[in-house]
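Supplied in structure tokens, the structure appears directly below.
All protein chains but one are shown at their positions in the complex.
Chain nomenclature is as follows: A, B and C, assigned in order of appearance, with residue numbering initiated at 1 for each chain independently.
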Amino acid sequence: MKGIVKQFKEGLLTNNPVFVQFLGMCSTMAISINIQNALGMGLAATAVLICSNAVISLLRKVIPAKVRIASYIVIVAGFVTAIDLLMQAYLPDLSESLGVFIPLIVVNCIILARAEAFASKNKVLPSAIDGLTMGLGFTFALLIMSTIREILGSGTLAGVQVMPDGYEPVMLLILPAGGFLTLGCLVALFQKIMKRRG
Amino acid sequence: MLSISSVLIPAATLGAMGLFFGALLAVSSKLFHVAQDPRIGEVTDTLPGANCGGCGYAGCANLAEAIVAGKAPVSSCPVGGPPVAEKIAAIMGVEAGDVGRMVAHVNCRGGDNAKRKYQYQGMKDCLSASKVAGGPLECTYGCLGLGSCVKVCKYGALHIENGVAVVDAKKCVACGACASVCPRHLISMVSDKQDVFVSCSSHLRGTELRRICNIGCIGCMLCQKACPSGAITVTDNLASIDYDKCTNCGACAAACPRKLIVNASESAPQAAQ
Amino acid sequence: MSGSELFSIALGAILINNFIFSRFLGICPFLGVSKKVETATGMGMAVIFVITVASAATYVLNEFILVPLELEYMQTVAFILVIASLVQFVEMVLMKLMPALYQALGIYLPLITTNCAVLGVALLNVQNDYNFVESVLFGFTAAVGFTLAIILLASIRERLEFADEPECFKGFPIVLITSGLLAIAFMGFQGLSIF
Partner (left out) sequence: MNKALQPLKQSKFMQNPYVQEIVKLALPLLIITVIVAGVLGGVNAITADKIAELAVQKTQQAMSGIIPGAQFEQVDFTDESGIINEVYTATSGGEYAGMCIRVSPNGFSNVIEIIVGISPENTVLGIEIVSSSETSGLGSRASEDEWRAQFVGKTGPLTVQKNTATGENDIVAITGATITSRAVAEGVQTALDYAAAHAAEVTE
């Protein structure tokens, strides 16, 4: 049990995939414009992470080293396409707003990094839990990013007008450049907190 | 609906592609087989594989090659830390222990004791400062204390104490980043078992040196006479210790009138006056 | 497809919709490998080499295998299989035939498989249904855009070593802020359009 709590703490805080390991930043910055996108992307990525980590650690002894990367990616791509198709059929509006970013989960560095660094070296259950914790860490980072960018950038939160009418939204935060700036400040803040807590 | 063909066709096409690429990789791995030290593969696997570049190399395989070729120390992976270092040491057949932990050491203690030629207000970087008329210090060998080594060190093992860089042996992993960035080349890698050091690198003659720094080596040779094992010799107005012969007895530190020979085992002596 | 159309694809991919600053593809290697200019150039060359070959390969694959068999939904899996094997194959060939070039590109080749830009280009080629020449050109110019961005950032980062930014901004945060400013600069090209 203790191991799992440690993994959760690691996934969300000390070893957060976005703020500490700097993985998966392509989708973090591009998607985090509003909360629904962030939540949708985060949960889809978490689902893929759990399944792919579990399956990869199941097959880790069977896959020879030379074709390791190719087979991992095919497994991950298989899961992503399956989830993409299911989403298009049963969650059409979410799938439309996530657009081109669902296929890009395949090459989202978090999934392959966790598969390579963790799943290929550990048993099935820890790998699945690692997938879950890293996925939640990723969603946690996405949510923070999107709350800031949506409130300041378009004055709404989950589509609901939050800021007073006189508020002139900071358009820059919605644009790509805003992604870089917001993530930069967030990582700085994160490093400051982690440094003070030793 | 779920018909057989709608499952068979994709399975067949992708299976054929998988086979084709698998075969391509297999044949090419045989055809283009390059004799490579198998240990590189093993070391790459033990490294975390995040290719973060924290060790200064462009990725883990690159670092593995450097370690196997002996160019990089066993413990240069910051992310992996000691556990990974031990595993790599085992692969390399080198015990992490017996190689002796190397530690960086700054061969100067001038800092605020050294006289200034001018008040430097440029970029807080030793390299840039040393370009301005040979640096703000009268002494052309001494530490400028602007902290380029502190900035480059990824483990926070260096800090500036009254004008001169000091190494915290516990945190230092001997990655050599500070040694390469210091424009005066004052930082050398020594075994952490060595306690006695000459903390000066100036070859100026005694009279000249007395004027510009009150704790520099004047080449009076007293230490050379006092040393029982002949480990310390004065060459070109500067005392230097042969670390293999030195037994850390501290006789030279006691004999030195300028108190600049540091004996880490006792508390570091204060400046001369 | 007339010359001006090709030119507009090229200019679009390099400046207007630069792959890093406005499409957000390939950020992980972009931030990871841009410490020094020559490592960045090495990465840039490797990316140009692989993306151009990958665009050609994925176009051929899509046009002659996936579309006739109505397997469009398999695009992602098929493309990524091709890219991964292509990169590994190219790495082996280079290691044997051109060791000097391999040393230069060396470690960046496996890094590229996990690069979103490569798959991004392949998918965008299909979406804009470019023909063969347009796809290869789009791949090539997208990679040139990537290289331009990574070299720009690498040269700035080398000077960043001497700036004394606040303690918590050291490392990645200051790099992200710099990329943000570069992205703002690249936004200036948005208005550019070719007729």
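The rule we apply is simple: contacts are C-beta pairs under 8 Å (C-beta built on N, C-alpha and C of every residue); 3 or more make two chains touch, one makes a residue touch a chain.
This is a predicted model, so every value here is computed, not measured.
Every visible chain touched by the undisplayed chain in the complete complex is listed here: A, B, C.
When the whole complex is considered, the residue among A:86, A:162 or A:193 that touches the unshown chain is A:86. Touch with the chain that is not drawn comes from one residue among A:53, A:71, A:108 or A:182, which is A:71.
Interface residues of chain C with the unshown chain, by the touch rule above, are 23, 73-74, 77, 81, 127-128, 190.
Where chain A meets the chain that is not shown, the touching residues are 33-34, 37, 59, 62-64, 66-67, 70-71, 74-75, 77-78, 81-82, 85-86, 88-90, 92, 96-100, 153-154, 169, 171, 174-175. Although one chain is not shown, part of chain B still touches it, namely residues 1-3, 6-15, 17-19, 21-23, 25-27, 29-30.
We adopt the following convention: only the chains that are shown with their structure count from here on.
Chain-to-chain contact here is organised exhaustively, every possible pair of chains being in touch. Between A-B and A-C, more C-beta contact pairs are found at A-C. One simple way to say how far apart two chains are is to compare their mean CA positions; for chain A and chain B this gives 37 Å. Residues of chain B in contact with at least two other chains: 18, 21, 25, 29, 52. Looking at chain A, residues 22, 66-67, 70, 74, 113 sit in touch with two or more other chains. By the touch rule above, chain C contacts chain A in their complex via residues 21-28, 31-32, 73-77, 80-81, 84-85, 88, 110, 113-116, 118-120, 123-124, 127, 166-177, 179-181, 183-184, 187. Of all residues in chain C, those touching chain B in their complex are 32-33, 35, 39, 42, 65, 69, 71, 74, 77-78, 81-82, 85, 88-89, 92-93, 95-97, 99, 106-108, 110-111, 161-162, 164. Listing the residues of chain A that touch chain B in their complex gives 21-22, 65-67, 70, 74, 113, 116-117.
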